[in-house]
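See below for the structure under consideration.
Apart from one protein chain that is not included, each protein chain of the complex appears where it belongs.
Chain nomenclature is as follows: A and B, assigned in order of appearance, with residue numbering initiated at 1 for each chain independently.
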Amino acid sequence: MTSHAVPPTRRRASTRFLMTCAVLGVAGGLLSIALNWASVGFATVGVVFFGVTIGLWVLPSIIGLALLQRPGAGALIAVLAGLVNAPFTPFGYAQIPTALMMAVLVELPFLVTLYRVWKPWLFYVGYTVLLTAFSTLWFVATDIMSSPALLVAAYAASAIASLFFVWLALLLAKRLRHAGVGRTVARPVPPVAASPYGSGGATS
Amino acid sequence: MSAASAPASDPHLDRPRPSALLSTVGVSILHEGGTRPTPLAVDLAVHPGEVLLVLGPSGSGKSTLALALNGLVPHAVPASLEGEVLIGGRSSREISVAEASRTVGMVFQDPDAQIVTGTVLDEVSFGPENLLVPTDEVLARAERALREVGLWERRSENPDRLSGGGRQRLAIACALAMGSPLLVLDEPTANLDPVGIDEVYAVLRRIVRDDRRSVLLIEHNLDAAIDLVDRVLVLDRLGRVALTGTVDEVLRHRVDEVRALGVWLPIATLAALDLRAAGMDLDPLPLTARELTAGLDALPELPAPRLPGPEGEHRAPAVEVRSLSVVKRGTTLLDDVELSVPAGEMLAIIGTNGAGKTTLLQAIAGVVPPPRGTVTVGGLDPAKADVRTLAATIGFVFQNPEHQFLEPSVADELAHGLRIRGIPADEVEHRVDRMLARFGLTELRAQHPFLLSGGQKRRLSVGTALIAGAPVLALDEPTFGQDREHAAELLDVLARLRDEGTTVLMVTHDLQLVADYADRVAVLSGGRLLGAGPTSTVLAGDLIERAGLRPPPLTRAMRALANHPEWRSVSRLADLPVAP
């Protein structure tokens, strides 16, 4: 039974990292429950609601990426948010595919830079472009496409809102870091073989 | 396996045996970003069938040491480990935490943070399932473990429905189900009420009964733990091993050294040391309430205790509660409570879980507004007062101080309550400086409140509650999750405030602290006030038992005296006679 156990040196996401993402996923899930019901309500007064608030849906993912600076954090949080809110909202588990799309979307800016850049500008530029583009999906579904003036306004609103939500996410991540949160998760634990005290016999 | 012989050369070990289940050689641990390692160069060994108690003052690194004993340090917690932890003879560096779990089962302080699944049965099965144990064997192990802790009948329930003690017994069952011969328990009762503490120790006693399993126990509540311990290891403030040996060798024969290290002793021992200083030699030195009773009964005569005199003059009440009932979602939480608290006194509100203690405190402080006309605090009805006026009359400290922190630095945190009142900046600064100095936080004024230690956080939350000048302070379980050293330190702060005229109300489970500090006690049961009165009167009567609580250890010891009837009502250390 022990023969194929995972060796201690294998690098992988730590349980701490996973559980921290679970917390942000829950935060995202609760946020999405409110947004889901709001979007049902607001669908009657403003069809651009989803397009404008899309940055809010992925806010916890952006916080997670800014706080933990680890590949996959944003995607995991987005999927968990989808799973958590599904039982409580009108669109239910049908949101899972949307959640998967969001998961890919939030990782893209960092994926294309091979997870080497975590600077604020990448957050701002990457997400404003991606979120605005993504809102097209909703604009198609709600038929705004056929009115050019409305479409331009919707895209502008979506872009400005995205900038605002990225700013908010970075602010919250900074505050959390000041409060000492996530520090221990942010840096990967050094593999055992690289321990400064070596391995094997006693050294002291 | 050659490393397994290392403990034999360890000078601290009294009986070197090669068969140690677990040993450490020169273990020092430095947390990432820390400045000095604690523990420091610790050697220890746990042999089959043995119960080792690890003691040490706050900050000596006991919990950090526990994390190293199954490899969480360095594998899962970012801290650097020097020296060697040998688990079943293998270095913790070479095996994964999962591998170590076959030898070492862990139980942590917070019962809530050890639940992963939705039912009691799933929870116990979680570990064995991770080890790829076949289903029928998983169920067999789960049943054995659950029967051992008395939870088998509740296997299909959600763990959230268990009491704190029940959840901690579940955590023990989870460790047992791993099949590991050694259990490491890190402050397993710090978050529990007295009933929960008794439950957990009843289970632990059963577990170590037949010497098949070993236990390494980190615990500050020695009153509960002492009778199942074989050996004791004491760390000093720097995290080094100061003393090690049997209970007799360490706690009875070198008690003065242990006390000097800042380790909290059992209350029976503290009482005996006071008596010793007053010229009454109890030999052997008692460690439990029963031993204290026996020791005192063996003495032919005792001087008169310093029992408190009759109540002094009655001061005007600072808090008055009149026929207060609170109903929430159809459940009666408080039923017709009448209570009066004289100004400048410390009142302890006690009772079992669900007795309505926190509800009463929150109603008095207006955290949950009470029905109009039922509560008066400093002449104010919290049901009608606005938040700022109320905050200037009664300060409230929540169980977890972090919940009420609002600002990014200690100084701003204190200033917050003044700034929202529009007090001029220089006045704010002056009052903040005074408060910082008073609570020993001056050096930390720029620190983020979340980064303070537990004791500092608590002091800061008391400071913020008082800075607007509130003459009444209400605290919800201020000693929850803290060790005795921090608890006593906080109670000293509160006693000083009381002596300066502040009325202090607190909900607590720690009846020995109540006995030693509170002027007055209110006993709740099932939402009704069973009675309230001066502490010595309440402890002498049967209210505590009627509320389903157990009297504190000193009271128990004295009540059981066969001789010396005038001593039977002694309940506080301060009641004991002093040197003539």
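To be clear about the criterion, contacts are C-beta pairs under 8 Å (C-beta built on N, C-alpha and C of every residue); 3 or more make two chains touch, one makes a residue touch a chain.
As a convention for this text, contacts and distances are computed from a predicted model.
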The complex's invisible chain, by UniProt name, from "Cobalt ABC transporter permease", "(2Fe-2S)-binding protein", "Aldehyde oxidase" or "NADH-quinone oxidoreductase subunit C" | "Cobalt ABC transporter permease"
Wait, the hidden chain, what does it touch out of the ones we have here?
-> A, B
Out of A:83, A:111, A:129 or A:160, which is the one that touches the chain we can't see?
-> A:83
Selected residue (touches chain absent from view) among B:97, B:190, B:452 or B:576 = B:97
In the whole complex, of B:128, B:188, B:266 or B:463, the residue touching the missing chain would be B:128
What chain A residues would touch the chain not displayed?
-> 4-6, 12-16, 18-27, 29-30, 40, 43-45, 47, 76, 79-80, 83-84, 86-87, 90-97, 137, 140-143, 146-147, 150, 172, 175-176, 179-182, 184-185
Chain not shown, touching residues in chain B = 67, 70, 72, 75-77, 96-99, 101-102, 105-106, 108, 110, 112-119, 122, 125-135, 138-139, 153-158, 160-161, 171, 174-175, 178, 362, 365-368, 387-388, 391, 396, 398, 400, 402-406, 416-417, 420, 450, 464
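Throughout what follows, only the chains that are shown with their structure count from here on.
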Chain B touches which residues of chain A in the complex?
-> 1-2, 5-8, 14-16, 175, 178-181, 183-184, 187, 189, 192, 195-197, 199-204
Considering the complex alone, what residue numbers of chain B touch chain A?
-> 2-3, 6, 25-26, 28, 32-33, 41, 71, 74-78, 80-84, 91, 93-99, 131-132, 408, 448, 450-451
